[in-house]
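For this view, one protein chain was removed and the others were kept in their places.
Presenting chain A:
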Amino acid sequence: MNTKPDTRPDTTRGAHLRVDCTADADGRIVFGLPATAADEAGSPRLLLRLRPKKGQPEKTVHLLELRPAHDGRLLAVLEQQPALAEGRWDVYLLAEPDAPRQRLRPGLRDLRALVDGHTRDRPSPVAVRVPYVTKDGYLAVRAWLRTEHAEVEGIDVTDRSMTVRARLHGTSLAEGAAVRLRLRGGDGTVRIVELRGESDGRAFSFVVDYAELVADGNGRDRVWDLSVRVSSGEGTPPVRIGRLLDDVADRKEVFVYPAAVVGGGAVRPYFTVDNDLSVEVK
């Protein structure tokens, strides 16, 4: 019987470089690689690639020069402009112009400047970037780019309703503003809910009575997406309600709200994989 270890020494360690990053409150990100990552003479660059949908070709990339810092590390700066398109951006090293690109693992992600991001009012368009670790352990940047945004600041849940506190960024409330719940994947069914706006025209709150979402009796296995219409004017595009303005790139499993049983269905607000607010009826 062969009892010899069929494992070789773990030489794959170090095969993947680790890249540190520091995010500023204004969205600027500085990436740092060890000096040994590339030869400066090879004009190394970082490549950010917007992850295409499955089966689609890759279209959008963003290149950043890597320059040596005084401590010898190689730094690349992702400036505030241009804004990144909404989606997930994977990070690669191009050690030389013609070298194959090398995907990078995360080092230290100093995101402390993002933590209280919701306390600063954003102009339009609202651009957000959060470096995060992918499921398979690589560094990526989650980006949102929205003309306007409604940031959830708190959700209070009871056994028959929820009260949401939120704040507008890049726009403000006008006459006739209301919250809209739209049934996902259906025939365009919507429910309109009143909101209470604060005097600053930004902060607002609203109550969703769960009974309204199960009223027609076959409300099971449905998802309602929430947005706010900032005025009554025709053609005012709805502003999606979500929570984007901090350091949490994947909120779904972190901010988890209790379900209430209403009309035989379990109703629960949740954040989608894109950190938008929806209500699920199961």
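Here, a residue touches a chain if its C-beta (ideal position, glycine included) is under 8 Å from a C-beta of that chain, and two chains touch if they have at least 3 such contacts; residues count from 1.
Keep in mind that, in the parts below, contacts and distances are computed from a predicted model.
Peer 1: Report the protein name recorded by UniProt for the chain absent from the figure; options are "Anti-sigma regulatory factor", "D-inositol 3-phosphate glycosyltransferase", "ABC transporter permease" or "NADH-quinone oxidoreductase subunit J".
Peer 2: Answer from the record: the omitted chain is "D-inositol 3-phosphate glycosyltransferase".
Peer 1: If I consider the whole complex, including the chain that's not displayed, which of A:Pro52, A:Gly72 or A:Gly154 touches that chain?
Peer 2: Residue touching the absent chain, from the options given: A:Gly154.
Peer 1: Specify the residue from the set A:Ala35, A:Ala69, A:Leu108 or A:Val261 that touches the hidden chain.
Peer 2: Counting the whole complex, the residue in contact with the absent chain is A:Leu108.
Peer 1: Using the document's definition of touch, tell me which of A:Glu86, A:Glu212 or A:Asp247 contacts the absent chain.
Peer 2: Only one listed residue reaches the unshown chain, and that is A:Asp247.
Peer 1: Against the chain that's been left off, what residues of chain A make contact? List them.
Peer 2: Residues 1, 3, 5-7, 9-10, 12-14, 16, 18, 20, 107-112, 115-116, 137, 154-157, 247, 253-258 of chain A touch the chain absent from view.
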